[in-house]
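As you look at this complex, bear in mind that one protein chain is not there, while each of the others sits in place.
Up next is chain A:
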Amino acid sequence: MTDIPQTGPLPDGQTGPRPGSLLVTDDRTKRRNRAEARFKAYGIAALAIGMAFLAALLWAILSNGLTAFTQTYVQLDVPLLEEKLDKDGDRDPAKLAKVSTFGYAPLIEQALVEQVEATGVETELAPKALSKVLSGSAAAQLRDRVLANPELIGQTVSVELLASSRVDGYLKGRVSRASLARDKNLDAEHLDLIDAWREAGIVEKRFNWSFITGADASDSRPEQAGIGVAMLGSLFMMLVVLVLSLPIGVAASIYLEEFAPKNRFTDLIEVNISNLAAVPSIVFGILGLAVFIQFMHLPQSAPLVGGLVLTLMTLPTIIISTRASLKAVPPSIRDAALGVGASKMQAVMHHVLPLAMPGILTGTILGLAQALGETAPLLLIGMVGYIATNYPEGVAEGFLSPNSAMPAQIYEWAKRADPAFYERAWGGIIVLLVFLLAMNLIAVLLRRRFERRW
């Protein structure tokens, strides 16, 4: 109590505030105020640390992943010689299809040689070595184009072919002359050529639509890999999850919350649902493997099975959030409805459910977002590691034919050796995050929309 002025005249003869006066803060209050200030500081520090981590995460994702959205292309004038591609000259699709990519590769080599001469670059590279600046899929790219449009045969067409991942890496700063010393694929001479062609506008980096729409590619062709097919796989899974988990989850919660008698059995169910929400997702994966694939013989790696497994995983989340929002509806509303002679069902459907809707939708979409990002259960049903190189044909195929999913695809890319795939993994994460952001945005908008009805 030393800092409280004592009674009696002060040294200069004036009287100060007496002890117990409101003008003097006592020790106890000072201590409480200090504790409050400390607590606020902790809170702000925690928030700042969180924000710093978020910023670091975003910076890492964007700096590593944005390059996946650009890709290097080489502009070439390829002579589509009739004697090589269509010896009979009758443009019969069956015969055209028999010409494999090996039939196209020499044409591309020739075009490369001509391009080197046309741009006046001095190089000692053989035609065979020259084609290493192009992707291994360049010949297939050209062949697809010809098969789609046989009229082109006999003409010299200007095509944009994918550059190889090393060339792409050189333009993006991933590959340097120093790192090429340990690389058998490309020499410094290739890079001189690329530099010259870049100035001539033949080699160019542009927006990579095929990363968003394309399919996965084999280990040796990272430049061709895209996330489109996996995106479709995720979409089909989410459809299954939404269609199954929303009605089942909401119906189960309404029954448990509004109709079920409160006894030991329902208590047991309640405890189990809460526990299920905390079960590791890989457990759901092995359950799906045992029940859906081994017992029910549903196809492996199919989005249908993935969706079923994720439905099991999402149901507890939806049930818990739905029950919470049903509980939050004031009982007076139920009384009011019952009081005018509504049946219990009518009271729930007409009054309670609409009021609980914003909460239910938010819970559902957050559950879906969680399911969208889930990888572990997909491991066990064969969706991780499946190379999704083809688009499914039609909607039924989309559910039943093997496919991957976005997080599984990202994991797949991240574990491959070529650093070009690493960039694609980060790019895939950006796509996944955009999806999640969009879903959360929808959740917010729906909540606003429903809450506006008082």
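Just so it is clear, a residue touches a chain if its C-beta (ideal position, glycine included) is under 8 Å from a C-beta of that chain, and two chains touch if they have at least 3 such contacts; residues count from 1.
Keep in mind that, in the parts below, contacts and distances are computed from a predicted model.
Within the choices "Rhodanese-related sulfurtransferase", "3-oxoacyl-[acyl-carrier-protein] reductase", "Propionyl-CoA carboxylase" or "Phosphate transport system ATP-binding protein", the name that UniProt assigns to the complex's undisplayed chain is "Phosphate transport system ATP-binding protein". Only one residue from A:L355, A:I381, A:I410 or A:A443 touches the chain missing from this view: A:L355. Of the listed positions A:S63, A:S343 or A:N390, the one in contact with the omitted chain in the full complex is A:S343. On the side of chain A, the interface with the absent chain consists of residues 261-262, 330, 332-344, 346, 350-351, 355, 453-454, using the contact rule stated above.
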